[in-house]
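Only one structure is covered here, and it is reproduced in the block below.
The other protein chains are all here in position, but one chain of the complex has been omitted.
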Amino acid sequence: MRLRALGLGARLAILMTFAVFFVAPVLWLVLAPTKSDKALITNSPFSFGDFHHVALAWKHLDAFSSHIYRRWIGNTLFYAFSATAITLVAAVPAGYGLAIGKFPGRKLVLSLTLVVMIVPAAALVLPIFLELNAVHLIGSSLSVILPFSFFPFGVYLAYLYYANAVPPSLLDAARVDGCGELQTFLRVALPLAMPIVALVFFFSFVADWNNFFLPYVVLADSNQYPITVGLWDLLSATPSFNPSVGGGGQSVNIFKPELALATLVAVVPVAIVFLFSQRALVRGLVGGAVKE
Amino acid sequence: MASVTFESVTKSYGDGLRAVDGLDLEIADGEFMVLVGPSGCGKTTALRMVAGLEDITDGVVRIGERVVNDLTPKRRDIAMVFQSYALYPHLSVRDNIAFPLKIAKVPKDEIRTRVDEAARILDLEPYLKRKPRSLSGGQRQRVAMGRAIVRQPAVFLMDEPLSNLDAKLRVQMRADIKKIQANLGVTAIYVTHDQVEAMTMGDRVAVMRKGELQQVAPPQELYDRPVNIFVAGFIGSPAMNMLEARIERRDGGVAAVLGDARLDLDGHSFLAAYDGRSVVLGIRPEDLEDATIAGGDGGARLRGRVELREALGSEVLVHFTVAARQAVTEDMRELAEDVGDDRVVGQLADGAQPASATLVGRFSPRTRAVEGDAVEVAVDQQALHFFDPQTGLAIRGA
Partner (left out) sequence: MASPVFTSEYAGATRKRGPRALRGLPFVLPYLPLLIVFGIAPTIYALDLAFTNVGGGWVGFHNFVRTYHDFRFVSAFKHVLVYTSVWLGALMVFVVGLALLLHGRANKVSATFRFLFYMPGALAGSAAVLVWLFMLDPSVSPGSFLLHHVLGADIFAQSIAPGNLPFIFAMIAFWTGAGGWIVVMYGALNTIPQDLEEAARIDGAGPIAIALRLKLPLIRKWIAYMVILSFATGTQLFVEPQIVQTASFGLVPDTWSANQLAYQLAFRYADFNGAAAIAVDLLMIGLAGAVLIVTRSGLFRTDD
């Protein structure tokens, strides 16, 4: 029994250690904007300052480069939602078609999708840049949204779901009940795929929100930056880590609390999506309609 | 209401496998036809070809007078009950039943009336608002039926709808389905692997095997006059006993010799042609009786030793060995494999059959035979079946 308790204790200790590792930086981040730049250095890292400092930090942040921070957030929302919308419309039906389909080339499309998933996205950014350049799309939002909408992982998720979790007899029943192919999809297959739609939305949105490399390459105007690139831009303008950014540093009040706040706010939308997706992932929807 | 006709219908796959081979079958308007056979016999494939869920490789399927080969399911005016029920999990019972009507753009009030009517017939009224996942197996099955009958189709297709229900429920539902079909008068094609279900439900029963139709007839005729060894062994439970017998012609009469027993056969002169040869002799368990109870004089008798006694209350199944040889044909081997009878498969595979065979008899509950006893068994001569060992076909009188 002793050994058991010891084992349990050791297990718990290891888990707690890692929990601290994962959580501490986030906790610090949440508390940082409540303190002044100096307080961050002198006070305990996990002390709570006051809300006044948060408001102050926001004022400075917002003032940076005439409210560009707001624009960055807005851009990212726009890019992520638009791209995810296109992804959903393209990927979910595609997964369905690949799962139930019998057309020539089906296996080819599936294999290509898998292969492209392994190809490092970064290797493709440069050619994509050149492609977009050739059609003069560089500089427009489409140069970000369109590449974002290509989400082979979403197609693969939908394919796996339709191939494994939706019984073919259900689709047959719909056909016998009078549905054509499109109706079968809209009235039966799609409602059943809500968990997958939620999953694809989640992964796509988060991936788009956090994407750095593509926008970094294709966007030149800082007004168009999504928040990921914006944070980098903010960083290069702050004296916090670059003491020699003195000249611009005069009118720029971006120090550690402001940076922390900027990072924190950048994370909030994704955190919200995280939360909502958890609830939307309802399992066992198909259970009961079909005897396994 | 319409008839369904298969004209030389074949379904073959790329590798040459034929799931259905040259099927000719006519199902009359309003008839309840059962397709029965072991798994892989093609019955479900045939059903799905009527539904339009499988392509037809060769031949023609008609519903009524219309050739339907190239019509999509929705154009064929059929309704189907799936083995897995295939209820739409995201819709309530009411919406499940109403679904096909909604697709057909039937006016709302008519939908309501028809759904209510179907629910009434199937006792589903208390469940209309529920979702499939909160229903029991029997209830889900009835919803699947409801979805089919609400359409008032020309043909009902049913693919083993009762196979996942427990035994008692199955018996109940069998009667319900038959009743509904009779009331509505809709042509029905019902697929099952359970021969009891086939016998109790079908107006006629079509026995299939490896894609080929073996025999189609009303249940009693299948039982009384099976056309080959396969049908004889498939219909009836416990299965017909099959023995090797040699035919001997004796002054004016014919006798069958089984091991050390001799059965004098009256009125079986058509067997004379087999004089000196072996045939397969089939005896149903119900045509065997404990001689002490059957009484009578002499008559056809077998002597054996009791191996096992299974008391069912209404009768006693007695397994006894006789000094005769088990009949072995390709059919028998495959039948044993299909049914999963490993021991028999082993025996048959050896090539040399032991000179004793085990028979099963359905004796009166008054029988006193116990394990180890010697027993004398009366054979109902008129109920013997004879089959040609090469072709498997029944040997009949003219």
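Read from first to last, the chains carry the letters A and B; within each, the first residue is number 1.
In the analysis below, contacts are C-beta pairs under 8 Å (C-beta built on N, C-alpha and C of every residue); 3 or more make two chains touch, one makes a residue touch a chain.
Here the structure is a predicted model, which is why all the values come from computation and not from measurement.
When the whole complex is considered, the residue among A:T34, A:T84, A:S204 or A:T228 that touches the unshown chain is A:T228. In the complete complex, the residue from A:L61, A:V155 or A:I254 that touches the missing chain is A:V155.
Within the full complex, the residue among B:D24, B:D275 or B:D373 touching the omitted chain is B:D24. Summary of contacts with the chain left out: across B:V67, B:A182, B:A273 or B:A374, the touching residue is B:V67.
Within the whole complex, the absent chain has one touching residue among A:P147, A:G178 or A:P195, and that is A:P147. Residue-level contact of subunit A with the missing chain is found at 7, 11, 14-15, 18-19, 21-26, 28-29, 32, 40-41, 45-46, 89-91, 93-94, 96-103, 106, 109, 112-113, 116, 118-124, 126-131, 146-147, 149-150, 152, 155, 181-182, 185, 206, 209-213, 216-217, 228-229, 231-232, 235-236, 241-244, 256, 259-260, 262-263, 266-267, 270-271, 274.
In this section, only the chains that are shown with their structure count from here on.
Subunit A and subunit B have CA centres that are 58 Å apart. Against subunit B, in their complex, subunit A makes its touches with residues 167, 169-170, 172-180, 183, 187-188, 191-192, 284-292. Residues 51-53, 72-74, 78-80, 82-90, 99-100, 103-104, 131-135, 137, 140, 147, 151, 164 of subunit B are the ones that touch subunit A when the two sit in their complex.
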